[in-house]
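Every protein chain of the complex appears in place save one, which is left out.
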Amino acid sequence: MTDTTRSLSQEPLLLADLSSPETRDLLPRIELVLLPVGAHEQHGPNIAVSTDTISADALCRAAAARVGPAVAVAPVVPWGVSWHHLRFAGTIALRPSTLIAVLEDVIGSLHAHGLRRFLVVNGHGGNTAAITTAIEQIKHDTGVPLIASVFGYALIAEQAKILLPAEAIGHGGGDEAALVMAVEPHRAKPTAFAPPRPTGVQVETAALLRAYGGSLARRYDEVTHNGVTGDATSASPKIGQLILDGAARRLAEIIEVVLREADAAEKAQANVNGRGR
Amino acid sequence: MTDTTRSLSQEPLLLADLSSPETRDLLPRIELVLLPVGAHEQHGPNIAVSTDTISADALCRAAAARVGPAVAVAPVVPWGVSWHHLRFAGTIALRPSTLIAVLEDVIGSLHAHGLRRFLVVNGHGGNTAAITTAIEQIKHDTGVPLIASVFGYALIAEQAKILLPAEAIGHGGGDEAALVMAVEPHRAKPTAFAPPRPTGVQVETAALLRAYGGSLARRYDEVTHNGVTGDATSASPKIGQLILDGAARRLAEIIEVVLREADAAEKAQANVNGRGR
Amino acid sequence: MTDTTRSLSQEPLLLADLSSPETRDLLPRIELVLLPVGAHEQHGPNIAVSTDTISADALCRAAAARVGPAVAVAPVVPWGVSWHHLRFAGTIALRPSTLIAVLEDVIGSLHAHGLRRFLVVNGHGGNTAAITTAIEQIKHDTGVPLIASVFGYALIAEQAKILLPAEAIGHGGGDEAALVMAVEPHRAKPTAFAPPRPTGVQVETAALLRAYGGSLARRYDEVTHNGVTGDATSASPKIGQLILDGAARRLAEIIEVVLREADAAEKAQANVNGRGR
Amino acid sequence: MTDTTRSLSQEPLLLADLSSPETRDLLPRIELVLLPVGAHEQHGPNIAVSTDTISADALCRAAAARVGPAVAVAPVVPWGVSWHHLRFAGTIALRPSTLIAVLEDVIGSLHAHGLRRFLVVNGHGGNTAAITTAIEQIKHDTGVPLIASVFGYALIAEQAKILLPAEAIGHGGGDEAALVMAVEPHRAKPTAFAPPRPTGVQVETAALLRAYGGSLARRYDEVTHNGVTGDATSASPKIGQLILDGAARRLAEIIEVVLREADAAEKAQANVNGRGR
Amino acid sequence: MTDTTRSLSQEPLLLADLSSPETRDLLPRIELVLLPVGAHEQHGPNIAVSTDTISADALCRAAAARVGPAVAVAPVVPWGVSWHHLRFAGTIALRPSTLIAVLEDVIGSLHAHGLRRFLVVNGHGGNTAAITTAIEQIKHDTGVPLIASVFGYALIAEQAKILLPAEAIGHGGGDEAALVMAVEPHRAKPTAFAPPRPTGVQVETAALLRAYGGSLARRYDEVTHNGVTGDATSASPKIGQLILDGAARRLAEIIEVVLREADAAEKAQANVNGRGR
Partner (left out) sequence: MTDTTRSLSQEPLLLADLSSPETRDLLPRIELVLLPVGAHEQHGPNIAVSTDTISADALCRAAAARVGPAVAVAPVVPWGVSWHHLRFAGTIALRPSTLIAVLEDVIGSLHAHGLRRFLVVNGHGGNTAAITTAIEQIKHDTGVPLIASVFGYALIAEQAKILLPAEAIGHGGGDEAALVMAVEPHRAKPTAFAPPRPTGVQVETAALLRAYGGSLARRYDEVTHNGVTGDATSASPKIGQLILDGAARRLAEIIEVVLREADAAEKAQANVNGRGR
């Protein structure tokens, strides 16, 4: 296990920064690869289409900076499964099979170099099913020791609920807008901030099915007229930074649990194998 | 909207029972198709590998019997995405892509006949990602008016938590065993009922990632030595029947909401279109 | 080789009835797995869309009951390749590639548990090409010792030709109707029994190409106006039971040949390998 | 309908001989395209690996020469589904999915130019399932008016049974050897002609399953030690020419039936459509 | 046509900067989308694995800044077809089919919003075949008015040949190193700059096949021991900036030709259509 009590100001270890020999030399010390997956989809008038890419990437970098160089960050996947937003201009949507193939190739390549633990940090809810399918497929096909996912937005919303009014939370809402203001200010559009305009259609259906582990497949224009379900007007860069710091701290804590338990599991497995001989 | 206040004793409308002309004549009155999806996977020594198929199918039939012939039941899909159980004898596992293809073909065929609303009732958690991907793909490709999913086991567990001790709830546990005892008694094995033997490995990791909308991809033999996570010893046929009745009643209520809101949404849409002309 | 002189009344060994440890314990004694494949397609006004699923499943169960527990029955595949019936209401059609994927996954899973001999019992002629492709692919990819197929309807028609007039034989005809009356009476519709209404189109073409090992690809509505090519009016439950008994007896005889010759082939191969050392 | 009483000496219409404008001008007069599909697989010591390609192509050319320019011949597909022969040197095997893709692309392209009737003439039994799947898929996807297949070897064997002793008939046997001697003499190897050396394994199994519309998937080295199942020693170029002439005459007769009934079917359909208006 | 005589200091139009309504409003004025495609592959000790991603993206931004907001830049694809570099640590390789799927989805989505002209700017030679396949497939499937590709490295090498000695040009050489020094200085490793260590194997073969429009498929470790084929020691940030400026100026000139001729082609086509009516 690596020591994770480090200064917050250190730079995260980015795979894209390294030359090949530098990567080779660091491989034995990298205990976890974070793979951020974003989206390129409408978030109404409030923030840029790159919002989920920004938030997944920023969260990984901030958490990796906290944990230190035992955790490396792979290049962010800049689009995701966003078919339901395609009627709003600018959205780019991957087919689920395309995102699965990308994850198989990226993680498969890194695994071939000897990296053995992977955490996908997902910035967009629409990616969840494809990511789950991909990591299970990779686990089954390659036997990689650890592959897992976490929904980065859940970490962000947890912090935002403390710092912002309830109506701010939601797609394109104050939680996401604040984070963009903090990280990539020119991609927030405060002069255009608008309250959500929900359609009011099938609200109970969607909530009931979600409560019972299911979902209602629908386009986002069936949900909201302006593409937004949260109110961005209370967002500020300062709140965004607090959200990011809190979410990254929580993600770093999770990573410590992941690594500690993975070490324990491998030690236990080694004992079993030793006895078996 | 159909009147759903009916006697409990009526027979459910099964598509497999109908001839082609009978189907043709009923098509205009079928407001929803339930598609149960099961699994053929180990549930430890307690119950048969067909447990999730039994529970998804029984739940659909019981709910359809309650709601009446506005709801039809399609033939159950008798296997699912169970790669993680393959080290336990008897498990049959579909690739996610295979299950997605099956759902596309089955729902696509029924949609081609004019059926317009579909609810997938999923008996096995491992199917969730593939089902979500499938129904979103079908929605995107065909524009079918309503396609959704619900996790049948969540409905069952909700009832079981009232009727059984907490330690009974879980894979192969008292909740599932009771239901099998009620519906297909010869597929429960009460003389072999055994308590779960968890490995104790990566427990906090799995819980944390789940709490934040993610997951840890792992084989089930990494979770439990005997394939079971719930204690079946408190199960009885009578409790199983109560669980099934309660879950079916709740599913019937959900279906009523689904149909009511779908009718409202279509009426609203028709008004929009009318004004647009 | 197993002793196959058994009473007719015994229960067939169904994989779906077993728990995982039960399966594990029985694995060494299972010499053959029967995998029934059906269809969910129109059979005119005479019988339900599930006819081919019923007949393939019933035939496997009855033959397995005769041969005894050396032969296990897998869950029936409840749909097949039925694109040519899609203009008749109720038909569900899998793409050939979907059925092939299902067979690969189901047989591949069972093979991974150590089962080594598989006989696909096909209830629907439209499945033949996909099944042939699948079993050859599986043979090539896995080297499974024995994988084969038989057309269950050919076994049924052989018996029916003895018991029914010639014009009764055909799709949705007296042969199939009688069997459904015997096995699942509520899925036969005797009050709606209707004679076939052939289109009379391309009759000689189809016969000639079939006689020379080929086929004419066409929709079934190009063949018959009411979806039926046999006359069901002479069907009765009693004849259906006689057909099923006769066909199952013949299938049991075939299974005995299959197992006897497979044992001999393996013994011969072992001798070759022994000498080779 | 075209007049098919022509001299035998005319040249067949080959698509590969034509320039694009020549093709365009002939399109309205081409009533049927023959698409020969061969194989590149071992035929023992007796004949070259290209045997099935030779026979399918020669049969198409000879039949087209008889019927005249209403029938065009597409370039022969020079390989097929031959996985079961791969243990014999020289065999090239397409995956079934590859052959299906080739047929979809070739026929799809020709159909896009306005050609509307296609007959696949198959020289190799192992191709049958893939061809059947392909033509049904093409029919379903494109609605092409006529697409069918015939097993060319069945036409050849029919003639050979008249002209050669029974033991000559079979894979690499006198029937195929004679035809190769007549058409491509340097691809027959009379000095190496050898009798078949069957393994004698699973003979009854294979025959029984075939008799009941099924098959036993096995490699050809499980069937015969030297790759041959017929005796070539009675073959001669003269007999080969007689076989080819007889088979081509029969194929020409079949083509006349196909075209006559297709014309009738289209006329009938036009009447229905006319009344429908 | 847009006026392209602009100041060099303006910011390029990046799709990722825009909100959805901003995108919608700009759509009619965007005449071309540049899609940079990079790689994440070893460039020896000299520069980071992200080199080709950096260069493709920087080139697109600089050219778009010159041409002005009629040209928009899509998010860079951060990996490519790099299987041949996988034996060098850190390389991530997409299968060709994955890159093709990504391009289909990204360009397909943007085309669905009404964008009609696309230029893929490729930073990595290994991507060429997949990009060519993708753009031809997209052209064929969607009929998009203009889709094309250019090899960004060819533009860079053209400038570098003027500014650097001949031995500097090559994979990981002075041309690429200089550009990285100018754009992302921390991703160049001047203290590790090393001369190439070619294997000397199959040099004439590769050159001959390339000269005659072919290629020799081989891993990069068969070509060079240290992953590099150019000498980086002459690189400097200043030269890198000159290379980038020159290459961007040339790309801007090419874009002007592309847009001018595309306008002319559409005008000509409109005249043809007009006369046709």
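In this document, chain identifiers A, B, C, D and E correspond to the written order of the chains, with residue numbering beginning at 1 in each.
In this text, a contact is a pair of C-beta atoms (placed from the backbone, for glycine too) under 8 Å apart; a residue touches a chain by one contact, two chains touch by 3 or more.
Predicted model, so just to flag it, every value in this text is computed and none were measured.
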| item | value |
| --- | --- |
| Displayed chains contacting the withheld chain | D, E |
| Touching residue (missing chain; options D:T23, D:T142, D:T199 or D:Q241) | D:T23 |
| Interface with the undisplayed chain - residues on chain D | 15-24, 27, 40, 42-50, 53, 74-76, 78-79, 86, 88-95, 97-98, 101-102, 104-106, 109-110, 112-113, 186-187, 189, 192, 227 |
| Absent chain, residues of chain E that touch it | 81, 83-84, 95-97, 120, 122, 125, 128-130, 132-133, 135-140, 146-151, 153-155, 158, 201-205, 208-209, 211-219, 222, 254, 257-258, 261-262, 264-265, 268 |
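As a convention for this text, only the chains that are shown with their structure count from here on.
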Contact-connected components, chain A excluded, all else fixed in place: B, C, D | E
| item | value |
| --- | --- |
| Chains touching both chain D and chain E | none |
| Where chain B and chain E are represented by their mean Cα positions, the distance between them in whole Å | 49 |
| Chain A and chain D: spacing of chain centres that average the CA atoms, whole Å | 56 |
| Centre distance in Å when chain C and chain D are each reduced to the mean of their C-alpha atoms | 29 |
| Interface hub residues of chain B, defined as touching at least two other chains | 95, 97 |
| Chain contact graph, described as a line, ring, star, complete graph or other shape | line |
| Touching chain combinations (by label order) | A-B, A-E, B-C, C-D |
